[in-house]
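The complex appears here without one of its protein chains, the remainder shown in place.
We just call them A, B and C in the order they show up, numbering each chain from 1.
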Amino acid sequence: MLMNVFHFVISIWVPLVCALIIVAVLPLVAGYIVLMERKVMADMQARLGPMRVGPHGLLQPIADALKLLIKEDIIPDEADKAIFWFAPLISVTAAMLAMSALAIGPWFQIADLNVGLLFVVGISALGIFGIVLGGWSSNSHYSLLGALRSAAQLVSYETAAGMAIVGGLLLAGTLSTREIIQAQNDYGTWFAFAAPVGFFVYIVASIAETNRAPFDLPEAESELVAGYMTEYSGFRWALYFLAEYTNMVVVASIATTLFLGGWLRPFAGTPAFNFLDYFPSVLMLAVGAYCFYRAPKQPVKVQSLFMVAVGLLMILAAIILAAPLVPAVSDLLPGLKPGLHGAFWFLLKVGLYIYLFMWLRFTFPRYRFDQLMRLGWQFLIPLSIVNVMGIGLALVLHRHWGWGHLPAFGLTTLLTLVVAAWLGWAEEKKDKVHVFVGET
Amino acid sequence: MLDHIVFYFFAALAVVSAILVVTRRNVVQSAIFLITALLATAGIFLQLHAEFLFIVQVILYAGGIMVLFVFVIMLINMDVSLHQVQFNRQWWLGLLLALVLGAELTIAIAIGRSHLSFGEAAPASALEPSTQLVGKVLFSEYMLPFEIASILLLVAMIGAVVMAKKKI
Amino acid sequence: MADERIPFATHADQTVLGADEIVLNMGPQHPSTHGVLRVKLRLDGEKVIGSECVIGYLHRGVEKIAEHRSYQQFAPYVDRMDYVAAVSNGLGYCEAVEKLLGAEAPPRARVIRTILTELQRIASHLFWLGTHALDIGALTPLFYCLREREEILKIFEKFCGARLTTHAFRIGGLQYEAYDELEKDVERFCTPFDKRVDEYESLLTENRIWVGRTKGVGILTSKEAIDYGASGPVLRASGVKWDIRKAMPYAAYDQYKFEIPTGKNGDTYDRYIVRMEEMRQSRLICLQAIENIPAGPIMGKVGKVLKPPPGEVYHAIEAPKGELGYYIISDGTTQPYRVRIRPPSLINLEAFDKMIRGHLVADVVAIIGTLDIVLGEVDR
Partner (left out) sequence: MAMIPISQYLFLGMVLFTIGAIGVVTRRNVIIILMSIELMLNAVNINLVAFSRLVGSAEGHVFAIFIITDAAAEAAVGLGIIIAFFRNRETLLGDEMDLMKW
């Protein structure tokens, strides 16, 4: 009886607490992703990036958030006021709602839905209404063009991303995020290696879906000033920003769940690699040590103290992450290790995926609209369909003909790559024909 | 109890938004309320344990079709239509006929409730998990309609391209 | 050509446009119009079907000011036209007045002028490359370019104390004697610079997206380029081998060996390649020049008060953006009777409408960038 009550309380409260954590922490996370982006950008461009607020600019996101909160919220005279007012909320709500079905470690999940992954994809796609309506209601040509571009781009790349996801789902045989990760554990390999082409298609499509460079046409600064956000300022603008970065986290989480093994450690099934269990603690210790190393070099004493505090926090995190490795603790709480380490690996993978986004952003120029559409419709969508067929073939070979994993998936990946090369070649040829796009 | 609250909430939301869809002057606002109505319907699907249909409704209807609608509305400069008469000349006749239709349906439902025994609803577990079930039925018994539907989509796609293209 | 153009003005203020036609006002405050250029675009969807450039937001009446200043007093004003390449502007003006006076700068001054002007060309092209790449969406090259430009500006600062509007030359020679380590500084900059250019090229030249964004965009055939009076890299990218440094050598260019890079298609990509190559050639000129800077005076024989004989003169130089010409009429007083400046940016901008028609909004930005206009020079 008591156990039942306990389970009921757990079943109600854990999702609630998780939801609260997501809503409360996500803005902060988004802010720090922005900081990370600026730091990565600075690093790639031979600069330092934000260095003023807090040591190494660690408090910059908070300062930015405060500034945005107290900025004037300008609503243009000719705007459709009601829609202008609530459009950013749609984007933010959709992005945050999508987080609810994601499993960040075996402990941390709001709801393990039957249709989990589809839910994430579908709900996050609703965020487009925020962009489209915001762009339309601003009553400005730049905003309208940005909104139109955004809608067209999302609809086009959603298809490719969806087909890429279907490839992964074929392998997993389920839609539940939890079971997908379990399936990868059973396969003994991440789906990124079983379906590399699908993973590639998903990377490209997810960049396009989140409006990141080189597909950032809806907010292309040099063309449309700020696209659909041109007329927004202050807090509402910050909401769009929050939605964009939350969406990045969402697509990174989908990729992590479906292709990168979710919360699984690399080589989760191989005991020879068990030393990787120490990696989380070692990484935290290394970061902490770097903080201590930098602390005396800070210009102001407060900053030094802050740096030391961050270092101590890192060491604390290292201790917490190391705790499950002690036999006594793991006997007492057997779920501790998968819970904590799972969350660590998941977040690490999400972070690396977002880093990839940033890397691409600072390397590539921007696509033009017709090129973007051509890439989506003539390359990615056919490729993703071929990828689905290839995975189906591999599964048939594996299940019915008794082929091993490696030959079956190797063969089909090879076939898919041949098709990809052919598609790329065909497009290249078309490019040569299209030297002059204009007519006049 | 929770079931009831969820159902009546979504039902009320759907009806109110539906009324606003047909009465609003501004097409964009109509579209927004249509999205609300569709999402409320999706909520009712969820309450009926039709998870797969719920997500299909969200992705396809709300996410796909309505994006198309909003896209077209934004493409078309509609400042003019704001100041036009919104209802056609025979609106009273149409309204009357539609209401008669509604009354007929109501009567049919009322008669059905009292005279036909619907029996007790199947247990919720009979439909779980809905994704697999729908998939199985769709790809076995309804294979041919499924293929026909895909051809329909192809035809519609070609048709839409032909319609909307300026010069073919 | 001209008769094919849709008259834009009749449509610009038309309120009822076709189903998908809108008028988009780009600028004068827009991130990528490089200053205060205003472009009214008539769009069909995103395709440009007409355009109108509105200029003059930065007009300061430079030519009129010249009529009320003595020849020396006017020299600093020309630095404010193409503020990205102030040294070249100064060179053109000084040489034009020297021609009017019949004077000549001493060899040492001419060599140092050449070095500084070529450095300025590199700086101007670097700035162009950074902003052009930024317009097309590549964020990173800008910072690498500015890093190198900074080195050049430091040399200028050491030479004359100013970084941007240098006023480095003087009519008849140089304002200042070169500082002791000028050769070393220039060498230190130039020696590794070709590697740096390779670095930029590795980011862009082979990049599929960059090639896709620039190839076939804003084509100007050689005939059109000549008809529009285009000059500089815009002209050379169309395949016309015309460079005033070779054709009518000024300063000390006749002493040095260098190539004139030309393009074939006259599209944005070719202009990019031409400018990249020009940077390499400028580096070679600098390296040749610092090997042998002749000793001697830095000022020629011009008086304290300049009173050119009545007459007129046109002198053009190859500025980074194209042919920069000064047409000066003297009435024998200390002030010019009339100064007319042929700014390459303005003339190159004439071809803008021709180049963008039929392209998309994104290409407009690329084409503004590839023309390498400086609004200070367009509006004067």
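By definition in this document, contacts are C-beta pairs under 8 Å (C-beta built on N, C-alpha and C of every residue); 3 or more make two chains touch, one makes a residue touch a chain.
If you're wondering where the values come from, they're calculated on a predicted model, not measured in any experiment.
Engineer: Touching residues of subunit B against the unshown chain: what are they?
Structural biologist: On the subunit B side, contact with the omitted chain comes from 1-4, 7, 11, 14-15, 18-19, 21-22, 27, 30-31, 34, 37-38, 41, 44-45, 48-50, 52-53, 56-57, 60-61, 64-65, 68-69, 72-73, 75-76, 78, 80-81, 84-91, 93-95, 97-99, 101-102, 105-106, 109, 112-113, 118-123, 126-127, 130, 133-134, 136-138, 141-142, 145, 149, 152-153, 155-157, 159-164, 166.
Just so we're on the same page, only the chains that are shown with their structure count from here on.
Engineer: Taking each chain's centre as the average of its Cα atoms, which chain lies closest to the overall Cα centroid?
Structural biologist: A
Engineer: How many Å are there between the centre of subunit A and the centre of subunit C, using C-alpha atoms for each centre?
Structural biologist: Here subunit A and subunit C have centroids separated by 44 Å.
Engineer: For subunit B, write out the residues touching at least two other chains, lowest number first.
Structural biologist: Residues 75 of subunit B each touch two or more of the other chains.
Engineer: Give the residues of subunit C that touch two or more other chains, as numbers and ranges in rising order.
Structural biologist: Within subunit C, no residue touches at least two other chains.
Engineer: Taking the complex as given, what residues does subunit B use to touch subunit A?
Structural biologist: 26, 28-29, 32, 35, 51-52, 54-55, 58-59, 62-64, 66-68, 70-71, 74-75, 128-131
Engineer: Which subunit A residues qualify as touching subunit B in the complex?
Structural biologist: So the residues of subunit A touching subunit B come out as 80, 83, 113-115, 118-119, 121-123, 125-126, 128-129, 132-133, 135-137, 144, 147-148, 151-152, 154-155, 158, 175.
Engineer: What does subunit A use to touch subunit C in their complex?
Structural biologist: Those residues of subunit A that touch subunit C are 41, 44-47, 141-142, 144-145, 149, 213-214, 216-217, 220-225, 361-371, 431, 434-440.
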